[in-house]
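The block underneath contains the structure these notes are about, expressed in structure tokens.
For this view, one protein chain was removed and the others were kept in their places.
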Amino acid sequence: MELKYYFDYNATTPTDPRVVDEMRAYFSDNFHNPSSFYRRAGEADYAVETAREKIAKLVNAESREIFFTAGGTESDNLAVQGTAYQLKEKGNHIITSQIEHPAILKTCKHLEKNGFEVTYLPVDKNGFVNPEHLIESIKDTTILISIMHANNEIGTIQPIKELAAIAHGKGVLFHTDAVQSTGKIPVDVKELDVDLMSFSSHKIYGPKGVGGLYKKAKVKITPIIFGGGHEKGLRAGTENIHGIVGMGKAAELALLEMAQEEKTLRALRDRLQKEILAKIPEVIVNGDTDKRLYNTLNVSIKYIEGESILAMLDQQGFALSSGSACSSKSLDPSHVLLAIGLKHEDAHGSLRISLGKYNTAEDVEKLIEALPPVVERLRSMSPFWKGSDGPG
Amino acid sequence: MELKYYFDYNATTPTDPRVVDEMRAYFSDNFHNPSSFYRRAGEADYAVETAREKIAKLVNAESREIFFTAGGTESDNLAVQGTAYQLKEKGNHIITSQIEHPAILKTCKHLEKNGFEVTYLPVDKNGFVNPEHLIESIKDTTILISIMHANNEIGTIQPIKELAAIAHGKGVLFHTDAVQSTGKIPVDVKELDVDLMSFSSHKIYGPKGVGGLYKKAKVKITPIIFGGGHEKGLRAGTENIHGIVGMGKAAELALLEMAQEEKTLRALRDRLQKEILAKIPEVIVNGDTDKRLYNTLNVSIKYIEGESILAMLDQQGFALSSGSACSSKSLDPSHVLLAIGLKHEDAHGSLRISLGKYNTAEDVEKLIEALPPVVERLRSMSPFWKGSDGPG
Amino acid sequence: MYSKKVMEHFKNSANYGKIENADGIGKVGNTRCGDVMWIYIKVEDGKIADARYETFGCVAAIATSSMAIDMIKGQPVDEALSITNKAVAEALDGLPPEKMHCSVLAEEGIKAAIEDYKKRGDGVPS
Partner (left out) sequence: MYSKKVMEHFKNSANYGKIENADGIGKVGNTRCGDVMWIYIKVEDGKIADARYETFGCVAAIATSSMAIDMIKGQPVDEALSITNKAVAEALDGLPPEKMHCSVLAEEGIKAAIEDYKKRGDGVPS
């Protein structure tokens, strides 16, 4: 594991070696199809169900309320499309927010082309949905509200419990995309009282290619992938046993180690924030600084552009991400940063530092050392930096 | 690897240890998100594209025509739903066969509830679709024909080239579910001239949880999972890198070793068939005995029921499957066996023996020894066996 | 999926086979659904002196047949009549939900055999 200077844990995490160990037996030995008849198939089935229990425990659900998918994106699609198609006779209106992950936003755009109406709630400058706005947006035809738990770019944590209560007060189902929060902070489906919740394995040191959906027992949704009746008919396809076992182990470890990780990573993140603000002038911290994922720091470094910063840092071995258009392969910068009111140039100049359990204090010191000269050089190239006329 | 007496390779295969080796680096080391900016992400991207090339080579496609999914079921859904929704303005009629995998049949049933009309072509007693029937079934509104390449239960291999030519003669798109043939027999998308083709990793000694769709470059279909624009917008979700790398390696190995495997397994399968027919009276071989997967043997053992046979064999360590209702958790026996005209009791009494590269001549001899006494005992319990009145 | 008891009865059942000149035969089930059970009984002094089964069916069908025979052998006919499918399933330490119909078949098989016996006693040949 060569993880020095990796600061992009919100994008994906390395699989924990203990998770890899746990999966090892499920490739060539316990590889049997869980729905087959013979005893070895029973062992595979048992492994899948044990993983389901571990995940249920992490989010305080019942095992039978956990359904496996191929990842967070599929879970989001299943929740939103599945509810929309299930309830299309009842109504066609969906409410979500402007700062959701593309897995939600693009799914909603698709539904808009197919007879559904979608309200995209704005957020305030810290990234919060306003509960009043939510209340005002609910109509007779509203069938689903989907608001993410923690934002992947700025880390802002929404008051899901309050928002779900508003939904339920009006008899509307509530989904939350908890891909960034599950396994990082305590997530309790009973406490939040959500109907549907998405999560993903590779964000919490589990393998890629597997995720899950919590679905409250009494809630009915339509599948999006049909076939052999796996996952009680909600998601067909031969079970990804090693993936499921891996995600189960990752969930178990997350539950055990979450509190300690929070302590360590919060301290590292806070130090990074303090030092960056102290060493580099004209930096904006994006997202709420209180209700925020403890591992996430998003800053806009004024007058320079994010991809250039990433490239300079990459030369020195640092892996980070940016909300600049260039690094995201689209023309517009991060929709999240624009939604919290950033000017285009400040969104282009953003840097997301997301820490994880393999980050050390040394990593952090190195980044604190490396960033100021990079910024200085790029600013010296910029027409907007001191002595220039400012942005045109 | 404890693979003695495993005869259910059509259900799933163990991951080849060479494939596991190849994947090893992609859990904790090269775990980076391929679409990120930094250099290590470029390595992940390279690994994904290299795998894509290997798969393209196996089926004689261009790399850019290969799209990764979470498995054969998702590929089938993407092909059928994706074409249906893409072309819904053009027409609403789909043609498939009665012996497709549930991934196709259930998807078609779902589409029938949503304004589409589906023709399920019957097959003859060997499992072949009649090209004349296909021609007669095509209407002005037909937008897709989906016929599987090799059947998973009886192994019958359809004349896809001929069927695709019929489709194209009428300007209709053609999909084939090649989950059971890809990697086992030569499958050449250019030769077959199909527009879409599904395949799956875990049927060819690759890991579970990954599969793919071949889509001819000029064919346009609608995604079913929306999000971050992965797979050129056709299938969103952070790439399952280790899975993709594993499937790539499996494809590479399949291409190299397919011919040798065919020779070995065909001999073993033929010996099994000969000995079973010689040692056990009143056995029917299901499926075409000529155009059939070389690893597959499906027999109906008259007067007894499949689950009981499986259970007796399981006691001795043999893993097989059956088309009986009991072993499939539904009330009806295999829809494939009924479609080729078997009586219910003969479908219930079927046994599928599917061989794979870890089967040895000894395995086969043991099965040849084990089966007759099991059949004898169960027949002695059966009201339909000799001396009884026969089925009521 | 099956209890140990079920597997024991499935593997070691000795109660199968025809009874020539049975006093009652119950034929239940059909091949469509995959389970057919024939129950043979021999009655002496109002008690079931001997009983056997012939079953075409799954593990559960064979095990419930076998258990049902154990349960009625030596019993007065009218007590045998009162044996329920639940009792058979419980005696096997339970059955998977989708297999409960096999125990129903066993109950029906016993009832049909006794009915057949009674009809014959009434002078009505089966």
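By letter and in written order, the chains are A, B and C; residue numbering begins at 1 in each of them.
Please note the rule applied: contacts are C-beta pairs under 8 Å (C-beta built on N, C-alpha and C of every residue); 3 or more make two chains touch, one makes a residue touch a chain.
Here the structure is a predicted model, which means the values were calculated and not measured.
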Contact set of the excluded chain (shown chains only): A
Chain not shown: contacting residue from A:Leu256, A:Ala361 or A:Met381: A:Met381
Residue of A:Thr12, A:Asn151, A:Ser308 or A:Asn359 touching the missing chain in the full complex: A:Ser308
Missing-partner contacts on subunit A, residue numbers: 303-308, 311-312, 315, 324-327, 329, 331, 333, 343-345, 348, 380-384, 387-388, 391-392
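Keep in mind that, in the parts below, only the chains that are shown with their structure count from here on.
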Interface ranked first by C-beta contact pairs: A-B
Most distant chain from subunit A, judged by the mean position of its C-alpha atoms: C
Centre distance in Å when subunit A and subunit B are each reduced to the mean of their C-alpha atoms: 34
Approximate Å spacing (C-alpha centroids) for the pair subunit A, subunit C: 58
For subunit B paired with subunit C, centre-to-centre distance based on mean C-alpha positions, whole Å: 40
Of all residues in subunit A, the ones touching two or more other chains: none
In subunit C, residues with contacts to at least two other chains: none
